[in-house]
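One structure, as structure tokens, below. Some questions next.
In this view, the complex is presented without one of its protein chains, the others remaining in place.
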Amino acid sequence: TVQHLFKQIFKASLDLQKVSSQKTLLVSRKQKSEDTVVQIDDVKIGAAGHPQMFVGPCSVESLDQVRQVAAAVKEQGLFILRGGAFKPRTSPYDFQGLGVEGLKILRQAGDEFGLKVISEIVTPGDIEVAVEYLDMIQIGARNMQNFELLKAAGKVDKPVLLKRGLSATIEEFIYAAEYILANGNTNVILCERGIRTYERATRNTLDISAVPILKQETHLPVIVDVTHSTGRRDLLLPTARAALAIGADGVMVEVHPDPETALSDAKQQINIPQFREFMSELKGTKIASV
Amino acid sequence: TVQHLFKQIFKASLDLQKVSSQKTLLVSRKQKSEDTVVQIDDVKIGAAGHPQMFVGPCSVESLDQVRQVAAAVKEQGLFILRGGAFKPRTSPYDFQGLGVEGLKILRQAGDEFGLKVISEIVTPGDIEVAVEYLDMIQIGARNMQNFELLKAAGKVDKPVLLKRGLSATIEEFIYAAEYILANGNTNVILCERGIRTYERATRNTLDISAVPILKQETHLPVIVDVTHSTGRRDLLLPTARAALAIGADGVMVEVHPDPETALSDAKQQINIPQFREFMSELKGTKIASV
Amino acid sequence: TVQHLFKQIFKASLDLQKVSSQKTLLVSRKQKSEDTVVQIDDVKIGAAGHPQMFVGPCSVESLDQVRQVAAAVKEQGLFILRGGAFKPRTSPYDFQGLGVEGLKILRQAGDEFGLKVISEIVTPGDIEVAVEYLDMIQIGARNMQNFELLKAAGKVDKPVLLKRGLSATIEEFIYAAEYILANGNTNVILCERGIRTYERATRNTLDISAVPILKQETHLPVIVDVTHSTGRRDLLLPTARAALAIGADGVMVEVHPDPETALSDAKQQINIPQFREFMSELKGTKIASV
Partner (left out) sequence: TVQHLFKQIFKASLDLQKVSSQKTLLVSRKQKSEDTVVQIDDVKIGAAGHPQMFVGPCSVESLDQVRQVAAAVKEQGLFILRGGAFKPRTSPYDFQGLGVEGLKILRQAGDEFGLKVISEIVTPGDIEVAVEYLDMIQIGARNMQNFELLKAAGKVDKPVLLKRGLSATIEEFIYAAEYILANGNTNVILCERGIRTYERATRNTLDISAVPILKQETHLPVIVDVTHSTGRRDLLLPTARAALAIGADGVMVEVHPDPETALSDAKQQINIPQFREFMSELKGTKIASV
């Protein structure tokens, strides 16, 4: 009917408006066509052809523990050390992280080995102390839509690594990043870390297609957390290979000197010899030609 | 092999330990067999056979708007008025709520019509002002694992309505509630509000089975948000009927004097005449006998 | 841009066409506004206010087993007996059902107790023998998009109970039913049986909202399989109550004289005393008034 046709035209106009509003998102490639390269001193994240590794234990447990991993990271010629100090845990009775003490340990190990350090913050109140000790701030999957935290992170002058929510759509992920840019901070790194599906062979389902989509839709660096995507040591290497092949700007992997005794994520971290093996294999990746 | 058998026995022992730790969760029925009834003056939530309605607009937009809904709530002989003041929105460019001004409007309308008022808070920093104006605090789906917010809510002496996360498991939902109880606040109401699935006929998929499971596993009141579960006006009544039939302690439904002009969730709110019709039909529900 | 606007108008026209093609689906309420009532002799499925129970063991195992259940069904004043003869099983090494022998047992027990019998068929080749012994044919979740089977079922003059696929959308479910009607058989009953989601507290997630949606969109009877939706005995009664409250035309529940020894689905079937209790409770369902 004609009435219906007009209704459809009206809806089409609305969609048009929506499309044009999307064009103006600060994160959008339509807004800025060249890649954003996040730089901390001479370490660059997002430079084409130069992916970065983000390596470290799930939780900071002691200076000794972190130093061992930092030495291994340095040994591999890498630049970035990760470690959790404020840990979001499903149960209130699980280890909740060392807090500020953990940040200090991370800083100390970073300084000793010349590494940039990154750790997660979980509430706006953490930010002030976090920027004092960290080179980059991580916002975790459970807080991807903690909008007050995003706004707060948008107001600091440290790069922010934003993880995709447990069941966030790519569109929601992009809007979450927009919260940070809209508050003034343009140094944002996106991290695909697997989504929640019915499949239980892996802890989450790595949505590898999200990488090229995010690279197309935004100008931000995109990395892949192979540890949380899979939750399986035996899949870290193959998924890291896939991540690099598909164009990710980096890979995050959890390494612990003694995973069996880890206070969190004991099953999915690799130890230092396994990490050396992982790096060696990853560097030697060859793609079979069709 | 014998070695394997011993490994299994060891694992079984671990599981045993896990089971016994679950027994000690403060939210667990094993810990407290009788139902928790949350009481605000003479309004009781969780009293067997007396479900409560949680009614109001998605967002508080003006005193006039809220007063209209409050009058309709009062007219139906109901006791609880809801309205969003701090709105978690996917896009930073969407209406973010009136903030404290919204809380004041809600309080004023509540006082005028003798209703208890509830609104969502989204960050620990909101709590102090929220408890000043509200009778109950809501923690929304996106913040179900905002653990610092849960801890903060555990320290106030107002009841907390906790919504299930967008893709939270029932187990994670229970642990989130445990964070509040573990911090001292035992007045917690659980709210099933649909989970994210592949199905698009509804905004979310109402997991109706979660109601009896939560009632069995915990001693807390359990309500169902039919608005966000379905995102469809035409499904509010049938799902509210199902919620009551399955034993929910209440139903949340969004009502707006003029949904078409609403600043959020325009498509799924009902207007006041529709609300009267909804209540009339709901009160008249009859179950066909098999 | 104008170009874009025209593109949108064009798309709107396409959508219009799609909408009008949907109007002509044979299953659609727009095609036929009154409810389809499937009738087998004097047993009616889909008559408003008269829901039917579909009761019986997961698998037909012996005449004695089926007779015991049939007697219990009769005792409750019910009319329909179900039982699996051709069993679709995940593993080729699991019990695959008694086949034609199972159909004969079902027929014999049905005749003895005056019950209508229904069983699943899994391939077009089964149909000829199935119609000989059965009053209704079931097409299971795994075969919802086995289109050759749907076409074959569309050509017989027995009612077909079609289960929703494990992760079928409601739209796909409707189109699957359309295959049957399009081939000439208008006696189709739709069965919601839970969908696959990330949640593991239940075997599947009962999508209770699908019932009113299917009732609105189609003129076909809609029932709920509470056994496969939940996979838990303790949830059969509450979900059956929700199903009836939301307007389902029937409930399917699996009953076995000795579930522990059942050759399939041992964990989720109820025994005969539990079934009596279930029926007694279900008949006595009262909805608390708000």
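We just call them A, B and C in the order they show up, numbering each chain from 1.
One rule holds for everything that comes next: a contact is a pair of C-beta atoms (placed from the backbone, for glycine too) under 8 Å apart; a residue touches a chain by one contact, two chains touch by 3 or more.
Treat the numbers as computed from the prediction; the structure is a model and nothing was measured.
If you put the hidden chain back, the residue from A:Thr24, A:Gln39, A:Thr261 or A:Thr285 that touches it is A:Thr285.
Here one chain is not drawn; of A:Lys44, A:Lys74 or A:Arg241, the residue touching it is A:Arg241.
Annotation: of C:Asn143, C:Thr205, C:Ser229 or C:Thr285, C:Asn143 touches the absent chain (contact as defined above).
Residues 21, 88-93, 122-125, 142-143, 145-149, 151, 165-167, 171-172, 175, 178-179, 182-183, 196 of subunit C touch the missing chain (whole complex, contact as defined above). Residues of subunit B in contact with the chain left out of this view: 4-5, 8-9, 11-13, 15-16, 19, 167, 196-198, 200. One chain of the complex is left out; on subunit A, the residues touching it are 49-53, 78, 167, 169-171, 195, 197-202, 205-213, 216, 229-230, 234-235, 238-239, 241-247, 251, 279, 282-283, 285, 287-290.
Assume only the chains that are shown with their structure count from here on.
Chain nearest the geometric middle of the protein is B, using mean C-alpha positions.
By the residue-number overlap criterion, the interface of subunit B with subunit C counts as same, with over half of its numbers used by both chains. Per-chain Cα centroids separate subunit A from subunit C by 45 Å. One simple way to say how far apart two chains are is to compare their mean CA positions; for subunit B and subunit C this gives 32 Å.
With touch defined as above, residues shared between interfaces to two or more other chains in subunit A number as follows: 167, 196.
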